[in-house]
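A single protein chain has been removed from this complex, and every other one stays in its place.
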Amino acid sequence: MKKFFSLILLIIIVVGMIYTIHQIPFGKNQSKIGKYFVANGKDETGAANIVTSVVVGYRSFDTLGEVTVLFLAAIGLGAILTTTKKQNHDIEKASLILNTGCRFLFPLVLLFSAYIFIHGHLSPGGGFQGGAVVASGFLLIYLACPGKRINKVGNTISESVGGLIFIILGAIGLFVGDRYFLANFLPKGELNTLFSAGIIPIIYIALGFKVGSELNSVIDKMMEES
Amino acid sequence: MKEITYINPVLLIAVPLALAFIIPILKFVWEKSIKWIPVAGFLFDLIVSITLIPIVLQKNIIVKIGGTTTPFSINLVVGPAGLLLSIMISLAGFLVAIYALKYIQEGDKTKYHILFMLLLTGAIGVVLTGDIFNLFVFFEVLCISSYALVGYLGNRAGIESSIKYLIQGSIGSSLLLVGIGLIYGQYGTLNMADLAAQIKTADSISLFVPMFFMITGLGIEAAIFPLNSWLPDAHSSAPSSISAVLSGIAIEVGLYAMMRILFTIFAAESFMGFLLFLGVITLLIGEMSAFSQNNIKRMLAYSSIGQIGLIVFAFSIATASGLSGGFFQMISHTLNKALLFLATGFMIYRTGSMEISSFRGLGKKMPLTALFFTIGTFSIIGLPPFVGFASKFLIFKAALAKQELLFIILIAVIILTTVIEGAYFFRIIQTLYFKESDDKSSKQESAITALIPMFIFALLILILGIYPNWIMKFIHSAASELLNKMSYLRSVLG
Partner (left out) sequence: MDFLYNYIYYIGAFGLILIGLYILLVKHNLIKMIIGLSILETGVNLFIITLGYLDNGTAPIFSKENLESNMMVDPVPQALVLTAIVIGLAVLALALSLAIRLYDSFKTLNLKKIKEQKW
């Protein structure tokens, strides 16, 4: 009976959606604000990657909220999982090949992630993607070398400092130039070079550290539980 | 024209966020100071919000963020309505943070303070933003911190309620996101004012569908009738200081976001008749369920559902006086419910039980706490001279001014629910004062840091009840801002 009503509800939703979708032309035109961004984005922010200029330029306030959500996830996870008792499992040691291979790969993974978030304004990628790659490197170590843990103090500090840099850079914009929050007050530089786009690469580097350490603390908590 | 200098309202959001990011470092350096950080943050917000009142009463403040061209970058719109809510949020945040200095003893206290701060910062973001996707992001900040805080104590009830809340809340957020996507696909913009300029009425079905999704998504957080099954569990299992904020702020913020979308973006006058009934049904169901509860926190949670129903009813009248009544009822509900939950928190702490019957004789053992609790109940029932009377009176006046039979019938239903409300609240007061307790333990008040915020709430309830005219001008301009779509458009798009 419940399934039947669920299906009826879903069918109503589908009909409504299909009706609405008819109004939206598919693959034909760019939207109003999208058009503006691809036309003016590279001149106004100096970033070759227009998605980056939207994420860290025009809609950077969203990104601030997004970082906060990730911070919340790490904190909330910690708050919920603190009170559990620690159990001791027998951990099977990883084989030599796995162990060595992972330790060999780990610095390379970190290097790659640094490349991704430093070049966020030039190529696909950015702070979030780079941070995810950082966390995947640490996950590799967690899985291959049982018993190794991250340095929690350092992790917390890089988490907090990353967020603070974002907000402080934004607040500096309140006193410089056009006087708005998250203004791009540094020189734009030449398009398509590493030192361009003003504060965007700095924010992305800070975000890379912050996202990486937040995902690390999520992984750390989850690994402690299992 | 003389340019008036004021503090940039974006700091209302940025400063608490920065403070929340600092807290984890402070844990290593100076752990004792952590619990004072939320107090400081919300005191700052409260002062800044109050200094903005005279400017906002003249014209809306538009704050540009990340770019200067209006429909393309995000902007905050600080109008009277948003500022009213923001003052209430920072006031409640400030007082509840003081209360939490002594109240929070279990769990990871550092994390509690971070989550508490981010919850209210998210709420301020929702009420001030002028961009529909930004609203979604801050809404998620609000929701995710409340999921974590409901499960914060880690007991069986908390975990179960948190799971329920999380599942339903995430469905709501996904629906809201689908609605935003459909709107973006059709109009190619995310700015609320720009959307409102392009949408004339919500009559066509291609607009009704996204509106339906967005209203459903926000309605889950606002706990409107068919979507409120998470609320009594979540609000009763959280720590009392959090229940105060969830009941007093979180659901009202959800409701405000919903009304902002309905009034400003869609101008959906025809939808209001439907909401009118939903509001009255929510009120009736909330109060009737509250009547049959023995657990005091569940009872207060159901009473919150009822109050939300009343606010929805007031907003759905869709006249200036109706909206004023709605805003006044929001203020009154925040003050009353926060006071009730704070008083209940220490009463539960003292007796060790949430059953109403265990509160026998507390009127003698905790005279001040019981007195504040009584003031809260009298106000929520709507007895003069407390603020609840003034707000209910405004709503009745607005509904009767419509001069339709329908409204007279609905008013009769609302008066009936007030009687129910009175019956179950007087039962508690009777238990508090007129029943002798079994144990003869000595008199012991709540902690002084808990009594001060309760006293301030009670004082505000009394003062605003006796002199409602002090804030009526502000409330009227908030109501006319929410109702008048064209002036909002002009202020943003120029």
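Going by the order they are written in, the chains are A and B; count residues from 1 in each one.
Basically, a contact is a pair of C-beta atoms (placed from the backbone, for glycine too) under 8 Å apart; a residue touches a chain by one contact, two chains touch by 3 or more.
On a predicted model such as this, the values are computed, not experimentally measured, just so you know.
Colleague: From the list A:V38, A:L108, A:L143 or A:L194, which touches the chain that is not on show?
Modeller: A:V38
Colleague: For the chain not shown, which residue from A:F128, A:F166, A:Y180 or A:Y204 touches it across the whole complex?
Modeller: A:F128
Colleague: Any idea which of B:F21, B:F116 or B:Y184 touches the chain not displayed?
Modeller: B:Y184
Colleague: Taking the full complex into account, what residues of chain B touch the chain not shown?
Modeller: So the residues of chain B touching the missing chain come out as 133, 137, 140, 144, 147-148, 151, 154-157, 159-164, 166-167, 170-171, 173-174, 177-178, 180-181, 184-185, 190, 229, 232-233, 237, 289.
Colleague: Footprint of the hidden chain on chain A, which residues?
Modeller: So the residues of chain A touching the unseen chain are 2-3, 6-7, 9-10, 13-14, 17-18, 21, 24, 26-31, 33-35, 37-39, 41-42, 48-51, 53-55, 59, 62-63, 65-66, 69-70, 72-74, 76-77, 80-81, 84, 122-124, 128, 191-192, 218, 221-222, 225.
Keep this in mind: only the chains that are shown with their structure count from here on.
Colleague: Centroid of chain A to centroid of chain B, CA atoms only: how many Å?
Modeller: Comparing mean C-alpha positions, chain B is 31 Å from chain A.
Colleague: List the residues on chain A that touch chain B in their complex, please.
Modeller: 16-17, 19-24, 30-37, 44, 57-62, 64-66, 68-69, 71-73, 75-80, 82-84, 153, 156-157, 159-161, 163-164, 167-168, 170-171, 174, 178, 180-183
Colleague: Taking the complex as given, what residues does chain B use to touch chain A?
Modeller: 8, 10-11, 14, 17-18, 20-25, 27-28, 63-69, 71-74, 107-108, 111-112, 114-115, 118, 121-122, 125, 131, 133-134, 137-138, 140-141, 144-145, 147-149, 151-152, 154, 159, 162, 178, 182, 184-190, 205-206, 208-210, 212
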